[in-house]
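Note that one protein chain of the assembly has been removed; the remaining protein chains are unaltered in position.
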Amino acid sequence: MKKKIAMYWGAGCGGCDVSLLGIHEKLLELLDDIEIVFWPCATDFKYEDLEKMPDKSIDIAFYNGAIRTSENEEIAKLLRKKSKILVAYGSCAIEGCIIGLANLYDREDIFRAVYLENETTPNKEKIVPGSRDKEEELELPEFLPHLKVLSDVVEVDAVIPGCPPTKPVLAEALEALLSGKTEFGKSVALCDECPRKDTKPEKIEIDRFYRWHEKQDDGKCFLAQGIICMGPATLAGCGGECIAANIPCTGCMGPPPKVRNQGAAMLSAIASLLGEMDEEKEKEVIESIRDMVGTFYKYTTAKLLPKGRVKDES
Amino acid sequence: MAKRIGVFICHCGVNIAGVVDVEKVAEELRKYPGVVFATTYQYMCSDPGQNLIRQKIEEENLDAVVVAACSPSMHEETFRNVCKDYFNPQRCEMANIREQCSWVHEKEEATEKAIKIVKATVEKLKGNEDLTPIYVPVEKKCLVIGGGIAGIQAALDIADAGYEVILVEKEPSIGGRMAQLSETFPTLDCSQCILTPKMVAVSRHPKIKLMAYSEVIDISGYVGNFDVKILKKPRYVDEDACTVCGDCEKACPVIVPNEFDMEKKPRKAIFIPFPQAVPSTYTIDREACLGLAPLTCAECREACEADAINYDMQPQIVEEKVGAIIVATGYDLYDKSNLVEYGYGEDDDIITSLEFERMLSASGPTGGNIIKPSTGETPKKIVFVQCAGSRDKQHMPYCSSICCMYTAKHALLYKHHVPDGEAYVFYIDIRATGKDYEEFINNVMEEERINYIRGKVAKIFREGDKVVVWGVDTLTGKKVEIKADLVVLAMAIVGRKETKEIAQLLKVATGVGGFLKESHPKLKPVEALSRGIYFAGCSQAPKDIPATVAQASAAASKVLALFAKDKLEKDPMVAVVDEEHCSGCGVCVSVCPYGAMQRQPNGKAKCIEALCEGCGTCAAACPSNNIEMRNYRDEQIEKMIEVII
Amino acid sequence: MRKDAGGDDMGFEPEIVAFLCNWCAYAGADMAGTSRLKYPANVVPIKVMCSGRVDPEFVLEAFEKGADGVFIGGCHPGDCHYVNGNIRTRRRVEMLKKLLEQMGINPRRLRLEWVSATEGAKFARVIKEFVEEIKELGPSPLRRK
Partner (left out) sequence: MKVSIDPITRLEGHGKIEIFLDEKGNVEKAYMQIPELRGFEMFCRGRKAEDMPIITARICGVCPEAHHMAAAKALDDAFNVEPPETAKLLRELLYNAYMFYDHCLHLYYLGGIDVLLGDVPKEERNVIGLIKKFGMEIGKEVVKHRRYAMEIVKMLGGREIHPVAAVPGGVSKGIGEDERKEIEEKAKSCIEFAKTSLSIFKEVFESKRWNELLGLDSLQTYYMGLVDKNNHVNYYDGDIRIVTPSGKEFAKIKAKDILNHIEEHVEEWTYVKFPYLKKVGWKGFVDGEKSGIYRVGPLARLNAADGMNTKEAMKEFEEFKKDGVVHETFAFYHARLIEMLNAAERMYDLARHNAITGTDIRAMPNEPDEGIGVVEAARGVLIHHYKLNSHGIVEEANLIVATTNNNAAINMSVANAAKKVIKKGKVDDIILNKVESAFRCYDPCLACASHALGDTPLVVNIYRGNKLYKRLEKNV
């Protein structure tokens, strides 16, 4: 009996769908044990088809991408209703990913940046999309005030982390899910499988921070070099691809099991690793991090600010 | 996990009840999940109050108790003692509604806050686990690193108390710096003469295992349970067989400078550093000897009737288990080549205080005669420069503490050797704080007519057969120029490079000047931050012989206190690592001030409970939230926050 | 009773969590008590062994739950019972303040103070100041209605 699979792509980049195509031949083999009943990207089905399906008739539904429009939300709820197992597939669905950074700003800010204060856009009439067109009265769907993640909207049974999930992660996840398991993947942080694991000194002391483009990499543990690496606060499983390419981990796998706030966990670790220095130097060194959210919450801003930027008038 | 909590609210007379509506608090708490009983009483700490708690624990069969009263610092122990007849004392918590509530707030707001405080305490209590003290076995054997007077004294004190000691010295003989000194201030008794008996005592002591010409190469473990590896360097001479007849020395064709004499006196490749050396045996200097690989010379072996010489001796690694470690690695002089303004001290006639000490020593390079090295004549004009590298931001900021005294001694001894000579001393100011020190200095200044010039020396340079010293007399404000025959620099004292190496093995910190960092500058001056490790002598800071000996005995007494019990008892509120989920990132290892967090071979962190003081910095730092503080777990604190907001 | 966020600030009573280290700040708070020094009751203490125990996640959680302010009290630099836990806290707070700013939360809502066991007067003073400051800032936008 073939498993019925559905895959939907919300507000995301499409990398998750490509990652599924990315298992290449494996995908063709899979076609023997699964039946794709809904996958707008690769096959041709309408939302009506989905609505018509009996509840819980889909064995596994993968939702990738974040929730940016009311449409995304509708589909998420529909998929929840129609499927036995709903899987948040990829960083966007789980914690908002890079596009969650948008929650640092208002819809208005974004419109201003794109349409009004843009050097290549003269736009003398100050036209902004969505305002009514006298002639045709076409309308645009609304762009939600802030970005949501799948679990904000429906209950999620399993997650496949990563931006996008890498082959090993995906392979393990699919195998587990097809055999009915919803728990899978590693439960430790990246350092456990880091290619530079053996280059860690006994004690790490950071006297100044380097940004990765500022320093000739000496091949040792990035933290020991004073380069911020999210590895210690990031779930293992990817095998440390980025580090193998000599770029520190930026945290796309999200936090390890016991951590709810990936950024705060890493921020605390980093602050704790600063070496001996007076208060003045300390301030200067911390100042040099520049962008706390972008550094520690690159993929989890939507979790940090689920309702968008806080408006503390004071 | 507490399920039937009783809450006992103290009126403390009017102290609490006069402000806080205690009945309302009780009423609120009765409704609170997990609380099965709540009452109030006049004075909970009174006997009837304590009995009330006992009685209710039985009647209501409570499994945990919150006493809402004064600060835990007042009565936590009292109430935990009451409870420990029924259950683990950790099941009793106090809610501070007096010092931090009724005494500082007004009625309604106080009551409202009191309710929150008690609820929060209930939440913490719910998360408490039963704990019993941690016991750590103690190996009653002490490792003493360094065989100078500090190490010798500590070793003897501990051994005399009946415990085994391993004394490790990297040189061929123990004795250290003190053995190099001529006479000692302020009493002017001969250093060798007072030291030698102690050295011999060490070699004879049944409880002391002396390992000279050896080095500590690895240390692991923790208080009560250290594993140390000691490298025994080959002497190529059988210590027991050697009779110190000296035939080998005569036969040896190789001549090199003797380190013990600050390289001012020659020795052979097979040598004994000084006559009174302990252990009393010859040693072959591997670098200098021609006999060792390839074998081109065997003069000494042929000369040795005792047949004590063995060119095939191999280095040996000895493993020992000890319960405590005393670091007594001593000091070095600040390298004079750093002193640009004093001509880098390259001039033969500019010498250091230790070189001068050897010169004064009867067994020294000059047989006790003071000479001008460049010519061999007796110096008629001598200048002593104090604070050479000390109390100087360019070099070492601190005071080396003994220079004033030994310089006075040097000047005095010079006058005794060269009565018609002129001696000058440049000083910043005189520090003579020890017993009889001030008198000694005054005596030197007045009786011996030494010219003390208050001021720093700006420049020293050669001019013909003289060494010219430029300085300023800050009292008269006049420039001073002295054409001297000999200049003695009272060099700053610094920690040895070996001290740094040992510190790294022990994971203890060193500070300015490379001296070991003590746990507390006033209250724990001989202890390292990590338990079971103690300091003695100049490895911790510059100090004179009396202070060194005193500190050595202090360190010894700490060790004896540790050895007095078979087991070490320890507060159980320590950090616990969830090893399964530990990624080995090493953050906790880097953060723990006590070296309690250690990386295991598999890379994962482990908390050495014996060393953990329970501060929780590691728990806050752990990026995987994998470290929990017993009874201060994240979950407990989060619940408390929940209640408060 | 408490006013809702946006309610008129006259009746606004801030809710503030205070993390106090066992050896200095908590003892200092006791000292304020024994000296009967009055200060506002808006601050409810949580005792921790060392200010270094205060995980930034606690602070963010307190704000997330609607706290109007978070106070951390530790030993003076150099006096930390655990060598340097307070220094690590100072660094964490410094970073947290920058984070809060980016999140749109006024960093003044987080305050770190050194209070020794004998500084009861200082404890009372800084708490008074802090409560006044928070009142001036108004209720946290994240307050639960």
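Side notes on the structure shown:
We just call them A, B and C in the order they show up, numbering each chain from 1.
By our rule, a contact is a pair of C-beta atoms (placed from the backbone, for glycine too) under 8 Å apart; a residue touches a chain by one contact, two chains touch by 3 or more.
If you're wondering where the values come from, they're calculated on a predicted model, not measured in any experiment.
Shown chains touched by the hidden one, complex as a whole: A.
Although one chain is not drawn, the whole complex shows that of A:D32, A:E119 or A:E155 it is A:E119 that touches it. The set of subunit A residues touching the chain not shown comprises 9-19, 21-22, 24-25, 27-28, 31, 40-44, 46-47, 65, 68-72, 74, 97-99, 101-102, 104-105, 109-110, 113-115, 118-123, 127-133, 136-141, 143, 163-164, 166-167, 211-214, 216-217, 241-242, 244-247, 250, 290-291, 294-295, 298.
As a working rule, only the chains that are shown with their structure count from here on.
Averaged Cα coordinates give subunit A a centre that lies 51 Å from the centre of subunit B.
Shared contact sites, meaning residues of subunit B that touch two or more other chains, fall at 591, 617, 620-621, 625.
The multi-chain contact residues of subunit C, meaning those touching 2 or more other chains, are 55-57, 61, 88, 92.
Residue ranges of subunit A in contact with subunit C, taken from their complex: 104, 260-261, 263-265, 267-268, 270-272, 274, 279, 282-283, 286-287, 289, 291-293, 296, 304-305, 309-314. Touching subunit C in their complex are the following residues of subunit B: 71-73, 96, 98-101, 103-106, 109-110, 112-113, 116-117, 120, 529, 573, 591, 593, 613-617, 619-621, 625, 629, 632, 634, 637-638, 640-642, 644-645. If you check the complex, the residues on subunit C that touch subunit B are 15, 17, 27, 29-30, 32-34, 36-41, 44-50, 52-58, 61-62, 65-67, 81-85, 88, 92, 124, 144.
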